[in-house]
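Everything below concerns the one structure shown next.
One protein chain omitted, others in place.
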Amino acid sequence: MDLLLMTLTTGIMVGGIYALVALGWVLIYKCSGVLNLAMGEMTLIGAYVTLSFYAMGVPFLLSLLFSLIIGFILGILTERIFLDRLIGEPVLTVIMVTVGLSFFFKGTLEFIWGTDTRVFTPPVFSIEPIRIGPLIIGSVYLWSFVAAIILLVIFVCFFKYTRWGLAMQATADDEMAALSLGVSARYVYAAAWAIAFMAAGVGGTLLGNINGLNISVAYLGLLVLPVVVLGGLNSVPGAILGGIIIGVLQNFCGAYLDQYFPGGVKEVAPFAFMVVFLLWKPYGIWGWERIERV
Amino acid sequence: MKARALVVVMAVMMTAGFASSVSAADVVIGALNDMTGATSDVGKDYALGIAEAVNYCNDNGGINGKKIKLLQFDYGYRVPEALTKYKLFRRMGAVAVQGWGTGDTEALAPTVTQDKMPYVSASYSGHLANPAKTPYNLFAATDYSSNARATLTAWFDTRWPKHADFGKRKPRMACSYMFASPYASAPIKAIKDQATLLGFDIGPDQDVSLFAVDAKSQVLSLKDFKPDVLWHGNTTMSVSATMRDAYALGLGADHIINLWGFDENLPRLADKAAEGAMAATVNAFYGEEGIPMMPTVVEYAKKFNPGVPQEKRLSRTVQGWSNVLALWEAMKRADKAGALTGESILKQGFHTMKDFDLGLGGAKLTYTDKDHRVSGQVPVYEYKNGKFQRVAVVDLKGRWPDKWQSWLGW
Partner (left out) sequence: MSTTFLPCGEYHQNYHEDHAWWQTKFIKAKMVALMLVLFVGIPLVADEYWLSVCNQVGYTVLGAMGVQLLIGFCGQVTLGHAAFLAVGAYTSTLLVLEFPWPKLFIDAGLAYPISIFVAAIVAGIWCVLFGLPSAKVKGFYLILTSMAAQFITVDFIITQYISQIGGRGQAFSLPVGTIKIGPWVIDSDLKVYFMMLVLVIVIVAGVLNLLRSRVGRAWVAIRDNDISAEVMGINVVQYKLIAFFVAGFIGGVAGAFWISNLAAISPEHFPWFWSLWLVGVILIGGVGSIHGTIFGSIFMVVVMELLQMAVIPLASSYPKLLMDFLFIKEAAFGLAICAFMIFEPNGLAYRWWQTKNYFNLWPFSY
């Protein structure tokens, strides 16, 4: 019972982190229809920028703010330089550009920050866990979870109530129609990348606090793919729910299945689950179902 | 467009490069290092150590007057890349190679045997120490299996007697490592054998990925077993994640760690969870006092890589030095004996070394044509009160002389 409860909470908390990274991913897809394979590197950029400021002695929250500003600028630049010219190109070309971008970002990151593991010193979050009854929760995880929920609320409100949010939804739904209504698709795309960069930065920063930063953290960018698919590629709440489901699933597989299938179950379970799930619901939990016409 | 311009630039650089290529008197050594791949957190420092040590060799006479020319490549910890880079070394006339990972070294073993190319690697896998199978694979350090045995023994000797349950029950041991990683899983058979020998209860293995960010579920499933000591087989990142989770979830076990998971980064990442961790490091730590060659190592690090801050240097530098100095010595001996070929480096070089001290705080090196394990004596270190200190030198060969030979090639 204790194990069950612990596994469940751990799963939910880890899921919070996945959800944060997945959010940025969904945003880009939702607004510009781009499957972004450079997400892992974007996460790292945000984290490294925060870390650099923090290492200079800037307070943590302030460094995070700086990182968000830089993320915003980088997002707009990336969209302007690379993605803007590709509007209307085949999907695959765009995906490949994001692959190229991921190499570019990775090389640049390694050039600037090197490949050794860096940590936030002094630690931002205490290593001492928070105890609630029988539950033990690491404080980083708790904060990530809180951050994910806060961002969720912000984004849902943004898409529902602000002009920009509505414009983004409209562009995603039908670019032509949105253009004819006077929405500037180019601004929308740029904004989407900027916001995605920022969300990834928050996720990366929290991630970096758990276990230090190095280039292999970008691997997480891949791990969130099942998360977004599960939630539905263009659903913000779906990303959060998907994150939690995958987090819980992973931990349950680790705790209960590992003895029957030794090795690697935890890593592969999300992907296996994703395939089976898609057979049942081909558009994820809350993804848009497109009705196709000839 | 851009790609084409790039090609032109590259082609120009290429031709410029070949013009100034190897002069006849040089001796070429290839080095495969990981500076960008999965193990680059430790691999980069090792690579720096290799380059600095080669400079040192050249400053001190090279190989009886001949300069060593080092071709150092990054292969990103990818086996296929290693295979192609190795072919390139062969083409460029390398007489010996400094390698890196376990996967690629084991994969290349049959080929280097066929080519008679001495292959000194940073993979100290026990499987590579049996000359009957892999005659051209060498390393200037005690192998992973001996290290694991020695660390467990050191824990058993120093910590277990102080435990509250000492004498009341058997000690309990469990292993946490990435099953699929050739490096992490190399000493498993050995450490379990040693645990049985010392009378441990062995718990279920836990699979923790080299990229793991958390290992909570693994720690949770160990909680029922309540191990007294947990062996970690991965590299620093993932080991520290497991240790932090073990600390947070109150596992209460001591930690013993495989070589590449135990260095100056561990306390930085694991904070106080690192307190009391033990491992068999094959050399002294970087900048450690009282090691004869250490001032030279530090001097060369400052001289050739002033851009890398001293506090960032790891004990990996020293490991790089060990492998280079051992190869240097072997090559000097082979050259004196007449020929500088792969076969003579092995037979007139390495196999003539007996209790050879590199001065880097590691074991004294002895190679024979029957056994490439350098020594039966393994120094074990511990992280205590913010410092790494040597706790014991475990003499496996002296303690189990009848078994030592049968442990070859595990």
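A and B label the chains in the order they appear, each numbered from 1.
Convention: a contact is a pair of C-beta atoms (placed from the backbone, for glycine too) under 8 Å apart; a residue touches a chain by one contact, two chains touch by 3 or more.
Computed from a prediction, not measured in an experiment: that's the story for all the values here.
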From the list B:N305, B:N323 or B:S344, pick the residue that touches the absent chain. B:N305
So that we can see where the missing chain sits, which residues of chain B does it touch? 1-3, 6-7, 9-11, 13-14, 16-18, 20-21, 35-36, 44, 47, 51, 69, 71-74, 78-80, 83-84, 87-88, 91, 102-103, 106-111, 114, 127, 179-182, 185, 304-305, 307
Extract the touching residues of chain A with respect to the undisplayed chain. 29, 35, 37, 82, 85-86, 89-97, 99-108, 110-111, 222, 225-226, 229, 233, 261-265, 267-268, 271-272, 274-275, 278-279, 282-284, 292-294
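Rule of thumb we're sticking to: only the chains that are shown with their structure count from here on.
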Would you mind pulling out the distance in Å between where the CA atoms of chain A average out and where those of chain B do? 36
Which residues of chain B touch chain A once you look at their complex with the stated criterion? 35-36, 38, 40-41, 43-45, 179-180, 204-207, 209-211, 213-214, 216-218, 220-221, 223-224, 236-237, 240-241, 244-245, 247-250, 265, 268-269, 271-273, 312
For chain A, which residues are in contact with chain B within the complex? 3, 6-7, 10, 14, 17, 110, 114-117, 119, 121, 123, 127-129, 136, 138, 207, 210-212, 214-217, 219-220, 250-252, 254-255, 258-259, 262-267
